[in-house]
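Can you read through this structure? Questions will come right after.
Removed from the display is one protein chain of the complex; every other protein chain stays in position.
By letter and in written order, the chains are A and B; residue numbering begins at 1 in each of them.
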Amino acid sequence: MFFTRETFSQGPVLSLLALILTAMMPLAHATAIQGTQVLNVGPAPWDSAQLFRPWVIYDGTSFTMWYGGEDSQGADRIGMATSNDGISWTKYSGKPVLDPGTPGSWDGDSISDASVIKENGQYKMWYSGQTYGATSVDDVFKIGYATSPDGIHWTRYSENPVLTPGSLGSWDDRRVWRPSVISTGSGYVMYYRGAAVAEGSQAKAGVATSSDGIHWTKTTVLTMPAGSSGWDAYSRQVGALNIGGVMRSGNTYIMSYSSIKAQSSTPAQIGVASSEDGTNWTPYPDNPVITYGTSGGWDSGPGGVGAGNFAGSMILAAQSQYYVYYAASGPTGSYTIGVATLPLSVYPISQTTSTTSSSTVSSTVSTTSKTSVTQQTTTTTTPVSPPLVLGGSLPSLIIGRMSQATLLMVTLGAIFAVTRIASKKKLKTRGIPGIERLDKWIQQAGELDRPVLFTPGTGTIQTPDTLAALALLDHVASRCAQFGVRLIVANADFNVHQVTVDMVKNAYKKAGREDLYTEDTVRYISVRQFAYAAGVMGLLRREKPALNVFVGDFQAEALEIAEAGRADAIAQFGGTSNVDQLPFFMATCDQTLVGEELYTAQGYLTDDPQAISRLVGPDAGKTIAILLIAIGAILVTLGNHVLTSLLRL
Amino acid sequence: MTKAEIILQVIIFSLGFFYAFVYYVRIPGVGLQSAADQLFTYLTSILTAGFAIGIINLTRAHANNVKNRRPIWKYSLILLASMYFMAVASIIASPFSLDPQSTVIPKGVYAVFFPIWQFLYYNILVSINATLFSLLAFFIASAAYRAFKARSLEASILLAAGLLVMIGQAPISNLIWPGFGAIRDWIMAFPNTAGQRGILIGAALGILAFSVRRLIRYPWGR
Partner (left out) sequence: MSKTNIASDPRLIYVLLIFVIAVPILTHTVLPVPVTDTTRAVYNFIENLPPNSLVVVSFDYSTSTVPELQPQATIVAQHLFLKPLKILFVAQWTDGPALTDAVLDAIDKGNKTYGTDYATLGYIPNSATLIGMTANIQSFFPVDTRGNPTQDLPIIKQFPATRQAALVITFVAGEPGLSAYLQYWQARLNIPVAAGAVASLAPGFMPFYNSQQIVGILISIRAAAEYEFLEHAQYSQVPIGLSGATSAMVAQSTSHMLIIVMVIVGNVAYFVSRRRKEGSK
């Protein structure tokens, strides 16, 4: 067979290839773009700590932005800034344009999240008002409405708030906030964020409609549409759609939203999606569109872009391109506002009703929206379809693990198929010389009348390395029984100890040498790492074994055991798959089982073709791995991320 | 296979398969993950019970040493004495105490035991553990001296890489030439990581085949 240990470990071509590939890694680059900062905190105190939730409108000649600013006490207010080109901005006069309401009122503690529409010469704003609770967990948010002739001086609606949390038990019964309102010509649609009191519940995106902007009817909860890559897998999985802003372009709705990949994930990124009806969305196939920075810049903080407590993004089309304004976390933890421009040539989000190439999963209707009955009415002007849920009520593979499952099946299949084929042939292994020497060493120990020491390391019974070590112990114990050699087993884990006691007794019984087994054969030393090391070192010094076999899961104590054995010139046989300890093993043992050799050692111990064929199986898996790595590295270097996206599915 | 083995085989296979299944498949409405977590809690409980057996084992083994006056019986005696004393002292008077507010144990007893416990813990246990760990420094030195001989081309490359990384690691190297740190970072980040990953992939595949075989055939032997 081509794949023997020698060819793999010494093939100079392979090493050269590996070296080239690793050196090329820094050349790979991402396709998502980064934006530039346009607005920074301060200098006025009211917005000196954080900036968030930019909302920009373009009236044909100039841009106006309303944004949230937070001071060092944590109170939020809404401010304004203007620009001619959307890139360089001037803040309005160092003061906010909207302050929190009277203390004790629904928006008396903090206000934020302005969403502004200019209609008929008048500015209309929807914003979140916050009332502090006993702890931040108890804070309540509601949505209010205000108007202004100039965008600077605002008059609150007399009967604010206009949108409140739902009744107890509904999906948004704790807070509603971050409105994004668009005008549909015949009314308004608001996309807002809602959260429930229920412990650990995830905030979701909801929709409400209104004819006058004041009286709202909640309609549905949005769920995540299907996408092609895994950058927003977490949002899809938990239904947490973090909408930034929504705009209309002709008959198409376009939104920006942010997401993270998985629960333990990278910082948030921003993508865009489009829709024909405002409820069923199709993500842009090459999402994410905007990503965070990495080298200490304004957007290189841990929160990423567009998401989190302070964030928000919004998208608008102006001067033949798309502008996406968003808040990003910086390296010191504060959020500032920036913009990324998406040229229409690269981001041709269509203005007609053509669909994009990724398909939407249409499945059974599922009522995931937990809006209570009183809020679900039919007095809406825009038709609302039931939300789509990926997978619906059918069992489905977990996103983010689908390709892993496929790869697993393929690899297992390959391994066992190759094993089967190999077992039919009479294979001879060019084995690991040490394994053959193992039996000879044991025999020599018998002749010298010195014992053999075996220790399976500090792993628990669940660790694979320990199980492999026990498999080897079986062999060593039977050989010791056969040659009448005294065996000493030293254990660090009490459960492993129980297992080894049984195992050694059985091995001795099978060899018919039960008389050899004494109380001292298998010893439990200590579960503490260095007490165990001291114990084994002591055993090596006192008992002076002819052979020291230490295979299994080892941490730092490996070197101590190995050096102690070496000092007395004992033959040493080691093995582990812990890459941190392998160098120590290699430097001190006469023979080392490296990584997978520990698991396939069984094959080398016998001449049984079955066992030998098991050695060959994992080679099939290795071939698959090498092919994937090589192809993937080449593709990524050329800028193509198909393979990486596929593997992240 | 005997009946007992068959039953065990079925249990082992279904539990193992269930765990893998839960990792990959989601069934809405069925709390698979929490069932798996619950199973894991049972496993942890069973394993932890082994701790008591371990203590019994130790006690028996060393008590036998003392009884039969084996050559190391004095050390066995010290081991038993210190083990039980520390256990009692920790329960009575330590940050691990079961009764820190002295509701049951009189304050006087606490006041006597606590300084003793403190002395034994910080001055003996911590010191001994740290010392044994620090022995590694000496062992690494002698191992390095032995291993880093330029016997062949590969050994020479190993030697060069090892020296460069060691130099880059020592803070004083920065005063000699700042480039050492960059070289060290590159070696650690690229060739080292690549090699480690290769071994990891191989080991993972070995574990995969090994574990699946264990799930399928219970009588683990040849």
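The rule is simple: a contact is a pair of C-beta atoms (placed from the backbone, for glycine too) under 8 Å apart; a residue touches a chain by one contact, two chains touch by 3 or more.
No experiment lies behind these values; they were computed from the predicted model shown.
Enquirer: Which residue from A:341, A:406 or A:555 sits in contact with the chain not drawn here?
Expert: A:555
Enquirer: Using the definition of touch stated at the top, determine which of B:17, B:84, B:122 or B:177 touches the missing chain.
Expert: Touching the chain that is not displayed is residue B:122.
Enquirer: Would you indicate which residue among B:53, B:144 or B:212 is in contact with the undisplayed chain?
Expert: B:144
Enquirer: For chain B, which residues lie in contact with the unshown chain of the complex?
Expert: Residue positions of chain B that touch the missing chain: 41, 44, 94-96, 99-101, 121-122, 125-126, 129-130, 132-134, 137-138, 140-142, 144-146, 148-151, 159, 162-163, 166-167, 169-174, 188-189, 193.
Enquirer: Kindly note down the residues of chain A that lie in touch with the hidden chain.
Expert: Answer for chain A: residues 49, 72, 74, 135-137, 199-200, 262-267, 292, 294, 300-304, 308-309, 331-333, 528-530, 555-556, 567, 580 touch the chain left out.
Note that only the chains that are shown with their structure count from here on.
Enquirer: Give the list of chain A residues in touch with chain B in this complex.
Expert: My answer: residues 18-19, 21-23, 25, 391-398, 401-402, 404-405, 408, 411-412, 415-416, 419, 460-462, 464, 467-468, 471, 474, 494-495, 497-498, 519, 523-524, 527-528, 530, 533-534, 542, 556, 559-560, 562-563, 577, 579, 582, 584, 586-588, 594-600, 602, 606, 608, 611, 614, 617-618, 621-622, 625.
Enquirer: Under the touch definition given earlier, write down the residues of chain B that touch chain A in their complex.
Expert: 23-29, 43, 47, 50-51, 53-54, 57-58, 61, 64, 72, 128-129, 132-133, 135-136, 139-140, 142-144, 146-147, 190-191, 193-194, 196, 198-203, 205-214, 220-222
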